[in-house]
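A single protein chain has been removed from this complex, and every other one stays in its place.
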Amino acid sequence: MKSYRKELWFNATRRRQIIHITPQIEECLAESGIKEGLCLVNAMHITASVFINDNESGLHSDYERWLEKLAPEKPYDQYAHNGFEDNADAHLKRTVMGREVVVAVTDGKLDFGPWEAIFYYELDGKRRKRALVKIIGE
Amino acid sequence: MKSYRKELWFNATRRRQIIHITPQIEECLAESGIKEGLCLVNAMHITASVFINDNESGLHSDYERWLEKLAPEKPYDQYAHNGFEDNADAHLKRTVMGREVVVAVTDGKLDFGPWEAIFYYELDGKRRKRALVKIIGE
Partner (left out) sequence: MKSYRKELWFNATRRRQIIHITPQIEECLAESGIKEGLCLVNAMHITASVFINDNESGLHSDYERWLEKLAPEKPYDQYAHNGFEDNADAHLKRTVMGREVVVAVTDGKLDFGPWEAIFYYELDGKRRKRALVKIIGE
């Protein structure tokens, strides 16, 4: 069994930002030399998400408004977590979006359907944060 | 390490439909000959979900009404994604339900608790779509 590990670093300029990372995951997979296996990609921070959906800007703005409805950022004092911090909403939004994805690796490729793409969703940005890529297989 | 791959195809007659697929995943596992490992099952489409919960029709109708509350289908123009399409709600509903499940394989069986069952949740149906089964192990 082979295994491969890489950290991807981000520095989102906004509090919330969706970053397309499929090309970087494909590079990792090529570097790994793994042909058959599983590829895990997860946020290493608990106020960020890695998810798979459509690479379409309208949908990304829908996510933004929808998550604000499900778990609004403000008023900050609605959350017990916001004593010294103001990011409770980011913890909840990331819960909806998910921490991680697991993708099949087949013939050395991400085994994706027609429109699947991987995104890092920064929900409490303006600082350096990262995602982990771990691939195991042969 | 062994690996196994299969696509499961569906053609839901309704826009939204929950399809029980545990028996098909068990067949895949038997075919694979894998005794110890991990089994990934994921929707290959971004308007569908694979999830694990109870095989009980009351709960399934609860899901339907609950998801309509969290991310209503109509009016279509409430979503920026719905320029040429009308399925933004399906992208959001699938986000709540999840894209994939990872199940332990032990002694050649899906290592499940008493009521766990796997479902494909079609959220934008009336056409041929598919899920991926990938099993790795020994």
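Side notes on the structure shown:
First chain written, first letter: the chains are A and B, and each begins at residue 1.
Following the convention adopted for this analysis, a residue touches a chain if its C-beta (ideal position, glycine included) is under 8 Å from a C-beta of that chain, and two chains touch if they have at least 3 such contacts.
Everything numeric here is computed off the predicted structure, so don't read it as measured data.
Remark: the residues of chain A touching the chain excluded from display are 1, 3, 5, 38, 40, 42-46, 70-71, 79-83, 88, 91-92, 94-96, 98-100, 102, 130, 132, 134, 136. Within the entire complex, the positions of chain B that touch the omitted partner chain are 1, 36-38, 51-54, 56-59, 61-63, 66, 70, 96-98, 101-104, 106, 111-116, 136-138.
Basically, only the chains that are shown with their structure count from here on.
Chain A and chain B have CA centres that are 20 Å apart.
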